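So, chain A:
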Amino acid sequence: MTVPVHLYLALAAALFSIGAVGLLVRRNVLVMFMCVELMLNAVNLTFVSFARELNDIGGQALVFFVMVVAAAEVVVGLGVIVAIFRRRSGATADDLHILKG
Partner candidate 1 sequence: MSLLLAAHAATHVHAATGFPILTALVVVPAITAAIVALLPKQRLDAIRLVGILGSVATAVLAAYLLARFKTGNGNYQFVTDHVWIKSFGIHWKLGVDGISLFLIALTGVLFPLSLIGPVENDNVKSYVAWLLVLEAACMGTFLALDLFVFFVFFEVVLVPMYFLIANWGHGRRDYAAMKFFLYTLAGSAFLLVGMLAVVFLHARGAHPLTFDLVTLAKDPGVSGSTARWLFLAFAVAFAVKVPLVPLHTWLPDAHTEAPTAGSVILAGLLLKMGTYGLLRFGLELFPKAAHDLAPLMITLAVIGIIYGAAIAAVQRDLKRLVAYSSVAHLGFIVLGTFAFTSQGMSGGVIQMINHGVSTGALFLLVGWIYERRHTRAISELSGLQKVAPVMAAMFTVVMLSSIGLPGLNGFVGEFLVLIGSFGPHRWWAVVATFGVVLAAVYLLWAYQRVFHGEPTGDNEKMLDLNLREKLVMVPLLLLIVGMGVYPKPVLDRINPSVDRLIHHVRVATDAEGAK
Partner candidate 2 sequence: MKLLAQTQIPVQVPQATAPASTFHLPHVEYSLLLPEFFVIGGALLLLLFSALVVKRNRTTLYTWFTLITLAAASVPLVYRWHEYAKHAKAVAKLGPAVSQFGSPVVAGPATRGVEGAIANDGFGIFLVGLLLAIAFMAILIGDGWLRREKQARGPEFHVLVLLATSGAMIMAVGNDLIVTFLGLEILSLPLFVLAAFHSRRALGREAAMKYFILSAFSSALFLYGVALTYGSTGSTNLDEIGSFLSQNVATSGVLLAGVALLLIGFGFKVAAVPFHTWAPDVYQGSPSPVSGFMAAAAKVGAFAGMLRVFMTAFSTLRLDWQPLVAVLAVLSLIVGAVMAAVQTDVKRMMAYSSISHAGFMLVGLQAGTTKGVASVLEYVAIYSFMLLGAFAVITVAGGPSHDVAQSVDDYRGFARKRPGLALLFTIFLLAQAGVPLTGGFIAKFSVIAAAVDAKSYALAILAMLSAVVAAFLYLRIVLAMYAGAGDEADDASVLKDPALRPSRAVAVALGIALVVTVASGVLPGPALDLARHATLAF
């Protein structure tokens, strides 16, 4: 008997939640971005767990795509961040709040 899947899934949910909290409370854009990675990892964990439970390779294949997306996102995201903070100091998201209302 292996560890029941629902524990993995609960763990993934917890990880997802921690990531979400981080995104909501942190002000450094890079850290916020890392929190997104946490969430994506939680999803990956969920996929893999389901894949095991369903005895299906599909879930693992999906993780592969998520990873690619994550990588691409990181490139673009970091590109945007660099583009912003090259022209101004600081790296908190709070510094950018001209657009509002």
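How these were chosen: all candidates are chains of the complex that A comes from, given by their letters.
Methods note: contacts are C-beta pairs under 8 Å (C-beta built on N, C-alpha and C of every residue); 3 or more make two chains touch, one makes a residue touch a chain; residues count from 1.
In this text the structure is predicted, and so the values were computed from the model without any measurement.
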| item | value |
| --- | --- |
| For chain A, as assembled in this complex, the candidate in touch from 1 or 2 | 2 |
| For the chain A and candidate 2 complex, residues of the former touching the latter | 9, 16, 19-20, 23, 29, 32-33, 36, 39-40, 42-43, 46-47, 49-50, 53-54, 56, 58-59, 62, 65-66, 69, 72-73, 76-77, 79-81, 83-84, 87-88, 93, 96-101 |
